[in-house]
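Of the protein chains in this complex, one is absent; all others appear in place.
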Amino acid sequence: METEDLASVLDATWFAADLAPQARGRLAALGRLEEVADGAIVVQEGTLCESLGVVVSGRIALRLSLPGGEDRTIITVHPGDIFGWSAILPQRIATASAVAVMPTTAVMFDGAELKRALAGDADLAAAIYERLLVSVARRLTATRTQLLDLYRPGNEPW
Amino acid sequence: MPAAYFLPRAELDRLFEALAVDGRRIIGPTIADGAVVYDELDSPAGLPHGWMADTAPGSYRLRSTGGERAFDYVVALTSWKRFTHPSLVPLTRSRRDGDQIVVEPIREDAPKLAFVGVRACELAALNIQERAMRAGPAGDPDHAARRDAALIVAVECAAATSTCFCTSMASGPEVDGGADLMLSELDDGFVVRVGSEAGAGVVGPLGLRVASPDAVDRAGTQVAAVRAAIGDPVPGDGLPERLRAALDHPHWAQVAERCLACANCTLVCPTCFCTSVGVASDLDGLDATTERSWDSCFSLGFGRVAGDANFRPKVRDRYRQWLTHKFSTWWDQFGSSGCVGCGRCIAWCPVGIDVRAELVAIAPATAPAGPIPWPLSPAEGRAPAALATAAPARHVIATVRSVMPETVDSATLRLVTTDEALLGARPGQFVMVEQPAFATPPISISRIRPDGLDLTIRSAGAATAVLTGLAAGAQVALRGPLGRGWPVEAAIGRDVVIVAGGIGLAPLRPVIEAVLAERPRFGAVRLYLGARTPHDRLFVAEMGEIAGRADVEVAEIVDRAGPEWLGRVGIVTQLFDQAKWDGSRATAFVCGPERMMQATVATLKGRGVDPAAMWLTLERNMACGVGTCGHCQLGPFFVCRDGPVFSVAELGTAFAREGL
Partner (left out) sequence: METQAPITPGRRGPRAGTPQRPRIGIVKFASCDGCQLTLLDLEDELLAIAARVDLVEFAEATSHRSAGPFDVLFVEGSISTPEQAEDIARLRAVSHRLVTIGACATAGGIQAIRNWFDHEEVRAVVYPQPGYVDSLAQARPVADFVAVDAELRGCPISPAQLREFLVALVTGRRPQLPDEAVCLECKRRGVVCVAVAQGIPCLGPVTRTGCGALCPAYGRGCYGCFGPRESANTASLAKWLSDDRSASDVGRLFAGFTAWSPPFRAMIDAHGGPPGQVIPVKETNDA
């Protein structure tokens, strides 16, 4: 896919929408559009996390494996949002597995490449890191709410 | 008729005899266990002649005056509510015989009583409590009957004690009417004014002479001296507003350090009306009675709801509830103050907390009134019209046609009834479901059918476990429909957003059905469903069918799931927090746990939905269902009566405020 086309694909996502034209072009040049088959494991928990992805369509489940072999889906990532942010963290070790639970399209960015590009472009870095922060904060809020277990059955007084 | 008669002191027994006709019993002040209490009197001899009560915060001591006067004691420990709103009132008797159940109201005959010695503040209190007890759609029949059967003989105060502050509450000390007879006690006798035909009927046969101008003068001077002695300890101007603005005042926590939360203040208060219902049964639970007894917002259990959660866990919260209700939100609910300044709560507080001092500390007269936390006055603006046809005191026996298991811990009871009020229920209304020997839970209606109602119930306690375990043919007793429902009509011509969490989908299903029944009258319809796990989703087949329609957007999400679940995982707000739709044209209906609704409201605001077009249904400890037991209060609202459906704009900051 041409960079121009990828730029418009990115523009339709929450994560990369409304970037300045130059920053958007820069980002699009780094990404590649990938089709992920239903059931494919995009990132494996505990291994090197190479790429950060922006979901364009479909659904990615983030899963943790529990003792005893049972997997637990912690959260699902929906079109517009990102997964694999470990790819641009210093350790680059995936903290969860990312599994496509339906045919999914994502724009993938090589973590090392993206990091280098951000280091060299303060404007792009400011925009992208802020969006990352928003995404992380939303994920954290969701996790806290899940921890509260709001729908937990409790004893009623009657 | 002359303005006033004179009853010589020696002839007081003639008045008693005249009052005691037709089996009427006389209740008046008498001394018991070191205090003046109201009890049955055979003659004036039982009155506390020559006794005065010295009161102070936490202290009450009788003192002999050496005189002959009977009414110098000011107010008794007991208030007249003991006789108009007794501490224990049987409500129902119910029996189970196989599938059949019978629930009958117990109606005690109201005794014919004459209350002798009712002070100006107490007269005001009787009227205030009557307004509260008659505020529900049906009113409280027991209270009304007792009040109507009482003849009131008021006595104007000739003395005040240090705990009196009727002057600040505009309830005394002068008795200006509202009683059948009004006495002013002088050394040589009583100036008697007549306030009603019944009063005239009592004094007419006595042939009393007209009171001399001198006697009338002395009575006036006497009460004027009382007014001067009391002064104006709690300036009342703007007090409701000042208190509302002081909900976060640090002084609440300081009072809580002293407050024992023992409830004495509320039970001696002549206007406090809150009650709880208890159940007693035989050993097999086949024959049961319910009775209501005085309760108090100071008890922990008063604000308890499902999940052993509690909206007022701290003593600070409970003291704030009492004080703000009495002096502020009472105005919203009933158009008056809930305090008459009788001072009982001050004298009978075991640690001497003086409500006057606390009011001055928390809401000083100099404090500017801040922004009020809730915008609407329910007493004026929110009479729930739908309730006018309901008869909530009535039990309707309904039969279970079928029981449909929904999830591992919930089931839908399909009930059959021909009761018109129940069949006329509106989406969002609820019913109280009674069965012998068990507590009576409020259950929202999950479907309104031409021949009955569906109730979707989660088994979370003993009563709900029995209900979800019923079989076809069993009977339950319903009271309702109760509460204000969802304003579905307000969404006509607009987009509709429905957000449900867990069992919260049950009260929303009638909204969904009402909207789909007239689908063309609405704009875009969006349905967002959250659940704990995939197994906890309600109405799965139905929701799946709706999701198949082209004209409804349905998205669901669960909190936690195993790998077999390919749907969304996360919190319900993730379904729409990045959506593109414009919320300014949308009406939203939200139901779920309170914390989930907070998050949903915040996200909907971010989408541009107007708080006045955001409706949610609140959970509180709804026990009576008609606004007379007091349990479900939230700021100015009785959730059962004014809600349970509210708009976010109506609730203002009463929504999601800790400890309210």
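Order of writing sets the labels: A and B. Residues in every chain begin at 1.
Quick note on the criterion: contacts are C-beta pairs under 8 Å (C-beta built on N, C-alpha and C of every residue); 3 or more make two chains touch, one makes a residue touch a chain.
All of these numbers come straight from a predicted model, not from anything done at the bench.
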Contact with the hidden chain (one of B:V102, B:C262, B:A524 or B:V540): B:C262
Given B:G46, B:P111, B:G178 or B:G278, the one touching the chain that is not displayed: B:G278
Residue, one of B:V315, B:L359 or B:A531, that touches the chain absent here: B:V315
Residue in contact with the excluded chain [from B:L41, B:C339 or B:A463]: B:A463
Interface with the undisplayed chain - residues on chain B: 32-35, 37, 58-61, 77-78, 82, 87-88, 257-264, 267-268, 278-279, 281-285, 293-296, 299-301, 315, 347-352, 437-439, 461-463, 465-466
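Note that only the chains that are shown with their structure count from here on.
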Distance from chain B to chain A - Cα centre to Cα centre, in angstrom: 51
Chain B contact footprint on chain A (complex, rising order): 14, 59, 61, 63, 70-76, 78, 80-81, 99, 101-102, 138, 141-142, 145-146, 148-158
Interface residues, chain B side, partner chain A - complex: 301, 304-309, 409, 438-441, 458, 460-464, 501-503, 530-532, 536, 557, 559-563, 565-571, 573-574, 577-578, 592-593, 595-596, 599, 621
